[in-house]
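Of the protein chains in this complex, one is absent; all others appear in place.
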Amino acid sequence: MTYSDRELLVMVIIGIVSVLSALTLLIILNKAWREAREAMDRRRRATLEPDVFRYAGASDTRALREYLDLPLSSRDERIVEAILLDVAGLVKGESRERITTACETLGLVAAAVTGLKSRRWWKRAGSAEKLGMMRSKQSVDALVAAMDDPMGEVRIRAARALGLIRGRTSVRPIVKALSDPNRWSAIRLAEILIGAGEESVDELLEAYDGLPKPARVSALDVIGRVRTPRAAALLRRALKDPLPDVRARAAHAMGLIADPTFVEDLSICLGDEVWAVRAMAAKALGRIGAPQSVPRLAGLMSDREWWVRSNAGDALRALGVPGREALIKTLEEPDAYARHQAVAQLEEGGIIDEYVSDLGSGDPARREAAIQFVRKVISAQRIDRLSHQAVEHTQDSVRRTLLKILKPEPQGGSS
Amino acid sequence: MTTNPARVLVVDDDPLTRRFVGALLRQKGHEVHEAIDGEDALRAVHTLQPRLVILDLVMPMKDGYEVLEALKADPATKRIPVLILSMRSREEDVVKGLNLGAEDYVTKPFNAQELMVRIGKILERTW
Partner (left out) sequence: MSWHTLLARAVLGFNDAVLWYFAILNSFYVVLFLVSLVEVLRFVKRTFFSDYEQILRSEMTWPISILVPAHNESRTIVETVRSLLSLNYGQFEVIVINDGSADDTLHKVVQTFELKRTDRVVRKALPTSEVRGIYAALEIPNLVVVDKVRGGKADALNAGINVSRFPLYCSVDADSIIEENALLRVVKPFMEHPDEMVAAGGIVRIANGCKVRDGRVVEIGLPNRMLPIFQVVEYLRAFLSGRIGWSTMRSLMIISGAFGLYRKSEVVAVGGYDRWSQTEDLELVLKLHDRLRRQKRRYRIVFVPDPVCWTEVPAKFRVLARQRNRWHRGLVQSLWRHRNMMFNPKFGVIGWVAMPYFVLFELFGPFVEILGYITLPLAYFLGILNLDFFLLFLIFSIFFGIFLSIAAVLLEEISFRRYPGWQHLAMLVLGGVLENFGFRQLLSLFKVKAFWDYLWRRKTWGQMDRQGFRKAAPRAPLPTTTGS
C-alpha cells in the first residue's frame, strides 16, 4: 500500500496516542476520584457510626433521629443507611426490630420502594436487596409487584426480601413462583422458603396439589428441611406418587424430619423398583435410627445399584449394635460388593480399630472375639486397614497377633 | 444493673463486628480493646489481662478454639472468662466451646441487648 498523503498516517498515530493517553488519564482520574470520595465517606462514617450503634443496642423508645444531633445531608443519609444495613446483618431480635423502625422513620424504606421502579435494573435489584435487609412489612406489596420484573436479578432479590420479611402474605407469591420453571431457579426459591420457616410449610401444604412436578419436588425439599412434623400426611401421600423423583424426595424429607412413625412407610419403599427411591429410603431409615429396619437394610447391601448399597451401609452404621452386627454378618456374604461395603463401613465407624485393639486385651474371651472378627475381615479380602494397623498400632502384642493372622497360612486367605 | 467498668478484649476478624460490639461495651462504660486474629488475641490477653474476652471462632492464624485452649491451659490466663460470639451454630460447635471452658456461647446474628445482659452477668459472677 502506498499513501500519497503522509499526513494521514501521522494523524492516525497521533489519534491513537491521544486515545491511549485519554484512556490512561481516565483510569487515573477515576481512581483518584474514587479514593477521595471513599476517604471522605470513611471519615464521615466514623463520626456517625457510634451513634447508630448505640441506638441499635439501646432499649429506650428514642428514635434514631434523636441520637444523631446534626441535620442529615443526603450523603449522610446514604452513609447512615449503609451503617444500618451493616448492623442489620449482625443482629437479630429486638436490635433488628429497632433497625427496621429506624429505616421506616428515616424514610429509607420509602426511598427503596421508589427505587423499585427505577429504569435501571441494577437500581431496582439494589433496592430489592436493601428492602430485604430492612425487613419492613411496609414494603411487602411493592416487593410482590417486583416479582414480576423482567430482570431475573430483580425478581430473585425481591423474592428473597419477601422470604426474609416472612408472614404468609410474603410467602404466598414465592410458592406461586415455584410453578414457573422458566423464570425462576427452583433451588434459590426453595432456599428462600426454607429460610422463611414454618410459614412456608403452611402455604406449601395448601398449594401442593396445584403444583407441577418439579415444583412438587422442591416443595418436598423445603418441607423436609424445615423439619416440620405437620406434613406427615402429605409426605405419606407423596411416597406413593407415580413419579419416582417425587417418591425419592418424599423419602429424603422423611429422613430429615426423622419421625419414627415413618419407618413403616419407608420400609415398603425399600422394595421400590427405582433405585433412587430405594437409596433415599435407606438413607432416611438410617437417619431415623429404627432398629427394626436392620434386616431389610442388610438385604439391600446386595442390591445391584452402588448408591443403594452405599446408603444401606451408611444406615446400618448409624443403627447402633444391631446395625453393627448386621454389617459383621455381611462380611460373609457371597456378594463381593456387599462385603467390601461392609468392611468400609465398619472401618469408618471405628469398629475395626476397636476390635484390633481388643487383640491385646487381657480378657481371653474378648481376644478370641477379636480374632474371629479379624478373620472375617480377612476373608472379605479387604485388608488395607488391618495391614496398616499391623505396622502402626501402638501396642506390641496387638501388632504381633495381627501379623500372625495376616500372614498367609495353608488355608487362611489374605490377598 | 450497672457493673464496674471493666477492661474487655474483643477478638474478631471482622472489623464491623469489632466496632459494633466495642461501641456497645463503651456505652456501658467499659474499656475496650480489639484483636484481629488468633495470634493477636493471645498477645493482647497477656499484655492487657482483660476481665473478659469476647471471642470469635472462625479467624485466620489460629481459630477461636485454639485460642480458647491456649488461654485455659496457661495458669496466667485461665481465670479470664471467655464469651464466644460466633456464626457457627451447630450443637457440636456450642458444646465444644463450652467444654473447652467458655463461659457462654452466643451465636451470630445476635440480639445486642441480650448480649449486653449476658456480659453483665459474667462480669458480675467473676468479680
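First chain written, first letter: the chains are A and B, and each begins at residue 1.
The rule is simple: a contact is a pair of C-beta atoms (placed from the backbone, for glycine too) under 8 Å apart; a residue touches a chain by one contact, two chains touch by 3 or more.
In this text, all values refer to a predicted model and were calculated from it rather than measured experimentally.
Visitor: List the shown chains that the missing chain touches in the full complex.
Guide: Over the full assembly, the chain not pictured touches A, B.
Visitor: Looking at A:T101, A:S185, A:S267 or A:S361, which makes contact with the chain not pictured?
Guide: Touching the chain that is not displayed is residue A:S185.
Visitor: Using the document's definition of touch, tell me which of A:E49, A:E129, A:D265 or A:D358 contacts the absent chain.
Guide: If we include the chain that is not displayed, A:E129 is the one touching it.
Visitor: Can you work out which residue in A:R98, A:R172, A:R225 or A:R399 touches the chain that's missing from view?
Guide: A:R225
Visitor: Mind listing the chain B residues that contact the chain we can't see here?
Guide: The missing chain touches chain B at positions 58, 60-61.
Visitor: Which parts of chain A face the unshown chain closely enough to count as touching?
Guide: Per the touch rule, chain A residues meeting the hidden chain are 1-3, 6, 9-10, 12-13, 16-17, 19-20, 23-24, 26-28, 30-31, 85, 89, 122, 125-126, 129, 133, 153, 160, 185-188, 190-191, 194, 221, 225, 306, 310, 340-341, 343-344, 347-348, 350, 382-385, 387-389, 392.
Note that in this section only the chains that are shown with their structure count from here on.
Visitor: Using mean CA coordinates as chain centres, what's the chain A-chain B distance in Å?
Guide: Chain centres of chain A and chain B, defined by C-alpha means, are spaced 28 Å apart.
Visitor: Chain A touches which residues of chain B in the complex?
Guide: 16-17, 19-20, 23-24, 26-27, 108-114, 116
Visitor: Which residues of chain A touch chain B in the complex?
Guide: Interface residues on chain A, with respect to chain B: 49-50, 53-54, 56-59, 86-87, 89-96.
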